[in-house]
Structures are given as C-alpha cells and as structure tokens.
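Note that this complex is displayed minus one protein chain, with the remaining chains in position.
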Amino acid sequence: MKITVNMNGAERSAEAEPRTLLVDFIRTKLGMTGTHIGCDTSNCGACTVLLDGRPVKSCTVLAVQVEGKNITTVEGLAKGGKLHPIQEGFHAEHGLQCGFCTPGMMLVGAALIEANPHPTEDEIRWGISGNICRCTGYMNIVKAIQHAAAANAAENIAGVA
Amino acid sequence: MFPAAFDYIAPGALDEVLSLLSQHGDDAKVLAGGQSLIPLLKLRFASPVIVIDIGRVDGLEGIRQENGHVRIGARTRHRDVESATDLRGTLDVLLDAAPLISDPLIRNMGTVGGSICHADPAGDWGAVMLAVGAEFVVRSSGGERVLPAVGFFEGPFTTGLHADEVMTEIRIPVGAGRSGGTYLKLERKVGDFASVATAVHVVLGGDGRISSAGIGLCAVGAQSIKATAAEAALVGQTPSDAVIAEAARLAGAAAEPKADIRGSAEYKRDVARVFVQRGLHTAINRAQGATA
Partner (left out) sequence: MAVDTTEAEAARQAMGGIGVSLPRKEDARFIHGQGHYVDDVVLPGMLHMVVVRSPHAHARIRGIDTSAAMAIPGVIAVVTGELLAQHKLAWMPTLSGDTQAVLATDKVRFQGQEVACVIAETKYIAEDAAALVSVDYEPLQAVTTPQQALAAGAPVIRDEKEGQTDNKIYHWEAGDAAATDAAFARAAKVVKLSTYYPRCHPSPLETCGCVADLDPVTGNATIYMTSQAPHAHRTLFAIVAGLPEEKIRIISPDLGGGFGNKVPIYPGYVVATAASLLIGRPVKWIEDRTENLISTGFARDYYMDGEMAIDEDGKFIGLRAHLLSDNGAFFADAQPSKFKAGLFHIVTGSYDIPAAHIVADGAYTNKAPGGVAYRCSFRVTEASYLIERLVENIAVELGEDPVTTRLNNFIQPEAFPYHSASGFEYDSGDYPAAMKVALDMLGYDELRKEQAEKRAKGELMGIGVASFTEVVGAGKGKDYDIAGLRMFDSAELRVHPTGKAILKLGVKSQGQGHETTFAQIVAEELGIPASDIEVREGDTDNTPFGLGTYASRSTPVGGAATAMVARKLRDKGKLIAAHLFEADVADIEFDHGKYIVKGSPDNVKTIQDIAFAAYTNLPEGLEAGLEGVTYYDPPNMTFPFGTYMVVVDIDKGTGQVKVRRMVAVDDCGVRINPMIVEGQIHGGLTEGFGIAFMELITFDDEGNCIGSNFMDYLIPTAWETPRFELGETVTPSPHHPIGAKGVGESATVGSPAAFVNAVIDALSHLGITNIDMPVTSDKVWAALRSKGVTE
C-alpha cells in the first residue's frame, strides 16, 4: 500500500507492506540512513524519530500507523545549512564517539529542550533514559544537551533584544 | 526482526472497529499504541490475519473528572497520565506509576488501555487499577459491559475481555475523604519490567482512621494481585507503625512469586512486604497532609 508522511517538512510517499516497520520504511523505502537499528526490541533508541514532535522508537511503530503524520529524523535537524543547537552541542562537548546512537540522542535532546528549556541534569538523564549509548558514558551527552539549552536561551534573549 | 505479513485496516469510527472484530474474532488483533503488540509481532509470538488499528478512532483519549470518577480514555498515552498533575492528591498512585512505565519514548506511544488489555503480570497498570478499584468499560457490537478490575486479570496475558470487544475507558472512583497513594517499583534499569512493584492507595476518614485501602501487587504472581487481607487489616484502623507492618506482612504473604533471573521467590516476597510498608507510610503521610 502507498504510505505518505510529512518527512522533515516535505511530503514523501512510498509503497510498503502493512508490516513494514517505520525504521525500515525510512531507511529502505525513503533511502535515509541516519536512523539506525540497534536492538530490534525497543530498548536502545538508535531508531528514535520524532512523531508529531515527540520522540518514539521507529522499530516499534508500523509505517502505516504514521500515515499523514509529521516525522522528524536527524536529517531534518539542520535548517538551511545551519546546525541545530543540539548538533552544535554534541560537537562542542564531545557528546558522540562512534556516532551510532547520536541521531536518536540528538532528537530526544532536541525534543527535551523544546518542552523544557531549562532542564536540570536529572531531568536530562531521565529524559534520555530510553536511549542507550555504549561509548560516552553519558557525561558529555548531558553536557551537550545543556550546551544546546544554553544556546537556545542565549538566542531567545538576543531575539527579544 | 519483523512481523509476518498481515492485513491492516485503520477505521475512523468505533462501530466499524467493532463490526470488524465480530467478523474476524481471534484472527484479528487490535493495535493501539503498539508498544506491546508490535514486539509480539516481531518475535512472531503473534501472527494475526488482520491488524485493526484504532489509532484513528475519535473519542478514545483524554482524562477527565466527572460524576465522582476519573475517566481515562483507553487510548490515552502513558505520557499523558504522567503529565496529568491535577490528579495529585486524589490519585497519587497513578502519577507515581506513570513515569515508571518502561522508558520516556515508549510512554509517548504506549496506551493505558492497551497495557491493561495486554495483561502482562509484570505490567504496571494492573496493580494500580486493583489498588484504586477501577472499572473498565468495554464495547462490542452487542453493546457495552463494565468490568471491575478485580477479577479482570485472569492469568498471564489473559483477561475477561472477549475477542470481539474493545476497551474504551477506565473509570476510577474518587470519593470523599483525604486520600494518598504511591507506586514503588524495583526494576533493574530504566525500561525494564518490574521485578516487584506495589501500588498503594488509602483514604482517611474525618476521624483520622483509614476508611478504605487498596493494595495491588505487580510481577509477583500469574497476574496482578489485590492484597485483600492486607487491605482488610487496614480499614477502620488508626494508622500506626504496627498496623502498617502487619498489613505489609499480609501483603507479602499474598504474593505468589516465582524464582527467576531477577531473584528468588523469597526475595520478591520480602521486597513486596518492604515496599508495601514504605508505600503505606508515604500514602498515609500524604493523606494526612491533604485537605479533604
């Protein structure tokens, strides 16, 4: 069947069986490989995408379920050649090593600071607790999200001024 | 890992869902958030002929208080219970349990009704619903039934829901009196099912005595367990360490755990006792601090 989604702001369609997992739809049918598969059992979050702004695990969502909905993947974070603050944060604070969990972590982080612009360290750790990173020990991921939150705050202040 | 092939339909109206269910019976599976069903499909533990997605049916979501009940639409996401802060003081146990369900991303998709109908003995909502005396509204093309939580959980992944029925709403009575509750969960990490969890909900009368008490036990039996003897030991009593300790002892005795990788039966039973004891202290303190 034909499935159409709003992918990173643009309408995208492809033919897929009803059993097609959203992550496979994105990777195989739409050819976007920034969304990864890490565990198959919805434990690791490497497949995280935003569904109408909220992070979900695309290995445990059917593509047909999101017909007509808004999906954001890592490829949609940077806008017009400008990095999203979460991307800048991950680079500046060494929030990534192998990079495999990074797209999911950044999307969760971006949604987190969108909902809670000034998160505490505990709120960040709780917020990313559905995503596993095997390399960083999370210390610098927390800093990366704090970095992005601070950059957002600074930009908002600048915007007001 | 992916599911075996199936047919898929996403009706826009509940009647259509019910008619499809009566037509397909056991060959159909209802998909709500999918956070329990899709893993089963991927593991090929379930291979339905048709998946009926209720995600596009209006009127199944939301939390509202009316006529002495808190009414939760069956397709309400765990995340939305988590953020229903106006339940604080009336249904503390719901607010404490919601953030402990799986992980934040699963809570964005998973639904309260889906989780209850899945009836995993280690699922969190079962024990909570037993503690608060919930009722489940279920519909089929033949009409509506209201099933009390007590008796609904018949065994592992088995409930009183018929194959042609869909749960539409969870109703929780909220009566007079000062209430307090909490949910304590022993998990090995975030996202894990409970090794042991306990839901506690108490109401104090004007005289300070316990007018009602609900205790639900999670992951210590073939299904969620209501610790009725422990509840009975509390009702009518003035709260004290001794009363609480005795109720906790009875709750531990009501547990029917099995040894597994998470620990011995003895261990789980004792954690149930410890958690009920701690939970009752918290619940009663909260109730005593509350204004009626």
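Going by the order they are written in, the chains are A and B; count residues from 1 in each one.
Operating definition for what follows: a residue touches a chain if its C-beta (ideal position, glycine included) is under 8 Å from a C-beta of that chain, and two chains touch if they have at least 3 such contacts.
In this text, all values refer to a predicted model and were calculated from it rather than measured experimentally.
Engineer: Check each of B:I9, B:V150 or B:V190 against the chain that is not shown and name the one that touches it.
Structural biologist: Per the contact definition at the top, the residue touching the missing chain is B:V190.
Engineer: Just name the one of A:I3, A:V61 or A:C101 that touches the chain not displayed here.
Structural biologist: Missing-chain contact among the listed residues: A:C101.
Engineer: Using the document's contact rule, name the residues of chain A that touch the chain not shown here.
Structural biologist: Residues in contact with the chain left out: 17, 19-20, 27, 31-41, 43-44, 46, 73-75, 77-78, 83, 87, 90-92, 94, 96-103, 106, 124-126, 128-142.
Engineer: Need a quick check: the contact residues on chain B for the chain that isn't drawn.
Structural biologist: 1-2, 4-5, 44, 103, 186, 188-193, 195, 261-264, 266-267, 270-271, 274-275, 277-278
Rule of thumb we're sticking to: only the chains that are shown with their structure count from here on.
Engineer: Could you work out how far the Cα centre of chain A sits from that of chain B, in whole Å?
Structural biologist: 30
Engineer: Report the residues of chain B in contact with chain A in the complex, numbered from low to high.
Structural biologist: Chain B residues touching chain A: 1-8, 10, 31, 34-35, 38-39, 41-42, 51, 53, 55, 79, 99, 102-106, 108-109, 190-191.
Engineer: Could you please specify the touching residues of chain A with respect to chain B in the complex?
Structural biologist: 1, 17-21, 24, 40-43, 45, 48, 51, 54-57, 60-62, 64-65, 67, 108, 126-131
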